[in-house]
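Encoded as structure tokens, here's the structure I'll be asking about.
A single protein chain has been omitted from the complex, and every remaining protein chain is retained in its original position.
Moving on to chain A:
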Amino acid sequence: MSSALPSAEVALDFKESLQDLQMNNRYEISNLTIIAKENTEHAQAISRVLENHIRTAPPPRKLPALYVLDSIVKNVGTPYTVYLGRNLYSTFMDAYTLVDGQTRKNMEGMLKTWKEPVPGSMDARPVFQPEITRAIENALIKARTAAVHQQQQARTQRQPFALPPRPVASPATPWQNTSTPPQNSSRYAPPPIPDTYQAQYGYRSQQALSQQPAAQYLPRPNSTSTYSNTAYGQVPSPGRDLDMLNDDVARLILAAKTEFAASPYEIGVQQRLKALLDLQTILKGQTLSPESLAAIKAQVAQLSVALQQPPATAAPVVHSTPQPWQPPTPVAQVYQPPPPVSQPHQPPSNLQAPISFPPDILAQLLASASNGQVSTPVPQPALPARPSITLVSESTPTPVPALANGGSSLLDSLRAAGLLPATPEPAAAAPAPAPAPSTHPILPPYLPPQSQNHLQTIGTPPVRHAGLAPPGLAEMRMKISMTSAALKIPRRHIVALLYEAQPNQCTSCGRRFLATSEGREQKARHLDWHFRINQRIADSVNRGHNRSWYVDEMEWIRSRDPDESTMDPNASNDGHNKSAPAERKGPEDQYIPVPTEAALANVNCPICQENFEAVWHDEAQEWVWMDAVKVGGRIYHATCHAEVSNAGGGLVAGRVTPDSTLGKRKAEDELNDLRARLKKDVTAY
């Protein structure tokens, strides 16, 4: 639900955060993006603040602010693209004329990405409308031409930027893709550029122009970020604790989002992102007890560590000295705008690629967080407490399971999470990719809110408890409990499961498909189906169709309404009777063309007295009655006829004849049971 804050207040908040933005700090940028995302109702005010800031900030701070703009329009999109698009030309050009050459190159790279769709997005439209970016480009071309002209006139041969492409980032050039803060320039900056008009536009070859952005997006090894170490290396105060935690979570979310963009349909990734966003919501919305806070912190630390570990299949990114089992070492990551799709270098998803931290940790995390959540009374109408609430609040003071054992607990939970080998069986728990959600993860020492029995398992090593329902997954899924309080928490990431996770949309009916090969196959069949159906509709305009009779109970119970639009048309199109074992040419596969004689058009099966339903038969290319056979001039249901003939002609009322195929008979028996129940029930009234 939208916040009740007035725009001015949100804008002020945003402005203050912006003013803290000194350099290209990835997490600060993502933080600002999140603020923007959560306050889209104040988008206009936020956009104005951002534009003002870009205009008034000293030149070295303009680029980070522009990266904020870039991040917002790519990650949030509308309405920001609308508001920021209006003045984009002046926002961009005003800044461009004031910044140094390196920054200009970065800005040009950014502009290039605005002409493309957001990478990994389902939206095929460019970030900004082409008219907007074109106007800026035209201005740049004019300026460039003028510059070249001037250069030629002056016969200046300096080539400040016609350098060969840089090698892969080395620790010596960590800030190459940022603007050049004066105080840092000796350490970080590329050679200072004389601020002459000529130098401003002083690259000459297209090659240099197109190579440069590639270098700009190269990853930076984490360990070189001395800035972040000083910033976070202090002894945390309680208030700072939460801030840091929020920061860490924001950073994890960003990483998860990148991963999500790379593989939007991987459920493990979705769940992780969802869990992190849930956690963030909880952190923001609640006052947490110190214990909960500490517990969450420890868990987040683990995740941060997992994040830093070079994934087995990662791209050849240099991670220097990973420090796996230490408390969090949050790292200021450089914000990297998604590269233009056409760029032949690594997509940013590779940077973060398959980081596998097990969902169990998140389950714990959420468990501890929601414990904390309950410790703060949620404002609610005075009502009898519902069971789930009661149980959880009883366990409120319970420390987070992972911490129950004191010092060794972290190791325990790491073991539980599969990050460390378990003591008894060292081989089993090597770091593995996130388990597929359909498998049961190892039971973490997690306290399910509903069952007090589980209290006994706190702090004990992860052992599968016989007799308990498969844990882990089920409990994780239950985390949105059906209570007014839980339902009021906005969880916008769920939208992605309905949209972004299914990026492959049918343009004629709007239905979405997964981006998996299965999804693509389904979509191909689906499009074929549209085509065939449209042809059939066109062919049958004058046939005079009518509403079919509604089915009876037995038929409905057995009907399946298969999704014909994604079915293999060569597979059997006999929709119902799916419960019977597949037989080759069983009686139910027999069919006859729909009789054209009017007298026969509405004939019933002499055995069961029911009518026949016409279906279009693809192979036969005509309308047929399925499960029908003509014997001695009369038309029967093939199944009815088969039953009767198998029974030796002993005609029993209805379809109660035995000796049909096993599967069918079983189904019949069940249905007859139902029939009996129904009959009995009817007489009860």
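As a working rule, contacts are C-beta pairs under 8 Å (C-beta built on N, C-alpha and C of every residue); 3 or more make two chains touch, one makes a residue touch a chain; residues count from 1.
Following the convention adopted for this analysis, contacts and distances are computed from a predicted model.
One chain of the complex is hidden; its UniProt record names it "Polynucleotide 5'-hydroxyl-kinase GRC3", one of "Polynucleotide 5'-hydroxyl-kinase GRC3", "Ras-related protein Rab-8A", "Adenylyltransferase and sulfurtransferase uba4" or "Cytoplasmic tRNA 2-thiolation protein 1".
One of A:Ala135, A:Leu527, A:Ile592 or A:Ala614 touches the chain omitted from the figure, and that residue is A:Ala614. The residue touching the chain not shown here, chosen from A:Met93, A:Val148 or A:Ile489, is A:Ile489. The chain not shown here is touched by just one of A:Pro59, A:Pro79 or A:Pro595, and that residue is A:Pro79. Residues 1-2, 40-41, 43, 76-79, 82, 123, 125, 381, 383-384, 386-387, 390, 450, 469-470, 473-474, 476-484, 486-492, 494-495, 497-499, 502, 505-512, 533-534, 536-537, 540, 543-553, 556-565, 579, 598, 601-602, 611, 613-614, 616, 623, 667, 670-671, 674, 677-678, 681-685 are the ones on chain A that touch the missing chain.
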